[in-house]
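One structure below.
A single protein chain has been omitted from the complex, and every remaining protein chain is retained in its original position.
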Amino acid sequence: MTVDWSWIGDHTDELTSLTVSHLQAALTAVLFGVLISLPLAVIAHRIRPLRGFLLGFSNVLFTIPSIAIFVLLLPVSGLTRTTTVIGLTVYTLVVLLRNTVEGLDSVPAKTKEAAKAMGTRPLRTLLTVEFPLALPVIMAGVRIATVMSISLVSVATYIGDGGLGQLFTDGFQRNFPTPVIVGVVLTILLAVVADALLVALQYVLTPWRRRRA
Amino acid sequence: MYELLKNLGTWLTSGAQWTGPDGITHRLAEHLQYSLLATLIAAAIGLPLGLLIGHTGKGAFVAINLSSFGRALPTVGLVVLVFLAGGLSMLPVYVALVALAVPAIVTNTYAGMSAVDPDVRDAARGQGMRGHQVLFQVELPLALPLIMTGLRLALIQVVATATIAAYVSFGGLGRYVFDGLAQRDLVQVLGGALLVAVVAVALDLALSGLQRHLFRHRTA
Partner (left out) sequence: MNRRTLLGGLFAAASVPALSACASGVTSLNGQGSASGGGGSSKGGVTIGTANFTENQVLGYLYAAVLKQAGVKVTVRPNLGTREIVIPALRSGDIDLLPEYQGALLNYLDPKATASEEGAMQNALTLALPAGLQILPYGTAEDSDAFVVTRETAKKYALTSLADLRKQNGRLVVGAAPEVKKRRVGAVGLKDVYGVEFKEFKSLDSDGPLVKGALKKGDVDVANLFTTDTDIEANGWVVLTDPENLIPSQHIVPLIADRKADDTVRKALARLGNVLTTAQLTELNRLVDKDKKDPEEVAGAYARQHGLSK
C-alpha cells in the first residue's frame, strides 16, 4: 500500500475545505452540547430524583450506534448538515452532562456553605463559586467531547456528509488508499491540536491553580 | 411516529425475525462473538502494558494520553484502511475494535496500579518480595477494581461500535442498521440500534453488579 504524494499535492484545496467542514460540524456539536448540558447538569445536580433519570437516560443514548442516530434523523432534518450536527450533539451532550455533574459534585460542601453564610444568592454562588471550581472536571469533559466529536464526524459520510470521512468512502469505492490515509492522519491531527488548545484554554481559565504550582 | 413504533413492535416480536441467518438470534450471536473476541485480544495487549507501566512507573505519559489518541482514531477510516491493505476479511473489523478497546484498558489498569498506596508497596518490598511478586501478589489485587472497570468500559464501547462489521459485509446487529439504511427501512434501523443499546446496557449492568459483588468486602 503506497501513498500517492502527487494526489495530495493536487488536492490541497479539497482537503482544506473538507477539514474546515469537518471542524465546523464537530465544534458546533460541542458548542450546542455545552449550552444544553450546563442547565441540565445544574438540574441533575440539584434535584436528586431527576439526577438518576438524566444520567441513566444519557448513558443509554450513548450506546446507540452513531450511524443509527444519523439515519434515524434523516426523516426529521433531511440530508443536511443539520442532521449531522444534531446526531453529534447527542453524543457530546452525554459526555458533557456526565462530566459537568461530576464537576459540580466535586465542589466541597463547605465552600458552598461559606458562600451561603456570606449571603450570596444561589445563582451567584453557582456562577462565581461552583462553576469555577468545577471547571477542571468540566474542561476534561469538553476535551473528551471535542476529540470524540472530531472522530465521529466521519461516520456521517453514510448520510452524504462526513467532512474528512468522505475521503474514506472515496478511497473505499475506488480501492485507493491515499485519500484514506490522508483522512485518518488529518482527523487525528485535528483532534490532537484541538485537545492541546483546550488544555491551554483551561490553563488560562484557572489562574488560581497555576499560582498554587 | 406512532406508526413507526407499532411496526417496530411487530418487527421485534415476529417469530420469523428471530430465526434464520438474518434472524435476531444469529445476528446477536455474531455481534457478541465479535465484541467478546475483540475485547479479549485488547485485554491481552492492554493489561500487560498497563501493568508494566503501572509497576515500573515508566511511560506514564503514554498511559495517560493513549485514551485521547484512541478516541481520536476514526473507526471508519481504520476499517477501510485495513480492508484496502488486507482484503475482505474480519481483520479490519477486529483491528478497529481492538484499537478502540486497548486505550480504555491501559488507562484504567494504569490508574488502578498508580492508586496503590506507595506505603503498601514499600512494606511488601521491605518484607523481601521481589519485583514480580510485588506486582502479582500486592499491586494487581489492589488494582483489580479499576482494572475491571476498564475491561467493562472497553467491552461496552466495543459492543456499541461492532456495528461497523456490517459496513464490510459481515454480520452482527449492525447488519440491520446498514441494510435498513440502504433499503430506507427505518424500522430495521431502529430495531438494530435498539438491540445494540439493550445488549450494551445489559452487559454494563451485569458486569457492574458482578464488580460490586466481587469487591463487596473492600473498603475505600
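Here the chain labels run A and B in written order, and each chain numbers its own residues starting at 1.
Just so it is clear, a contact is a pair of C-beta atoms (placed from the backbone, for glycine too) under 8 Å apart; a residue touches a chain by one contact, two chains touch by 3 or more.
Keep in mind that what you see is a predicted model, and the values were worked out from it rather than measured.
**Q** Which of the visible chains would the unseen chain be in contact with across the whole complex?
**A** It touches the following shown chains in the full complex: A, B.
**Q** Return the single residue from A:I159, A:I181 or A:A194 that touches the missing chain.
**A** Missing-chain contact among the listed residues: A:I159.
**Q** Of the listed residues A:A44, A:L74 or A:A115, which contacts the missing chain in the full complex?
**A** The one listed residue touching the chain not shown is A:L74.
**Q** I need the residue numbers on chain B that touch the omitted chain, in ascending order.
**A** Touching the chain left out of view, chain B contributes residues 21, 83, 87-88, 166, 168-169, 175, 178-179, 181-184.
**Q** Which parts of chain A face the unshown chain closely enough to count as touching?
**A** Looking at chain A, the ones touching the missing chain are residues 4, 7, 11, 74-75, 78-80, 157-160, 166, 169-170, 172-176, 178.
Here is the rule we go by: only the chains that are shown with their structure count from here on.
**Q** Report the inter-chain centroid distance for chain A and chain B in whole angstrom, where each centroid is the mean of the CA atoms.
**A** 21
**Q** Which chain A residues qualify as touching chain B in the complex?
**A** Contacts found on chain A: 1, 59-60, 62-65, 67-69, 71-72, 75, 143-144, 147-148, 150-151, 154-155, 157-158, 164-165, 167-168, 171-172, 175-177, 180-181, 183-184, 187-188, 191-192, 195.
**Q** For the complex, give me every residue of chain B touching chain A.
**A** Contacts found on chain B: 68-69, 71-78, 80-81, 83-85, 156, 159-161, 163, 174, 177-178, 180-181, 186, 189-190, 192-194, 196-197, 200-201, 204.
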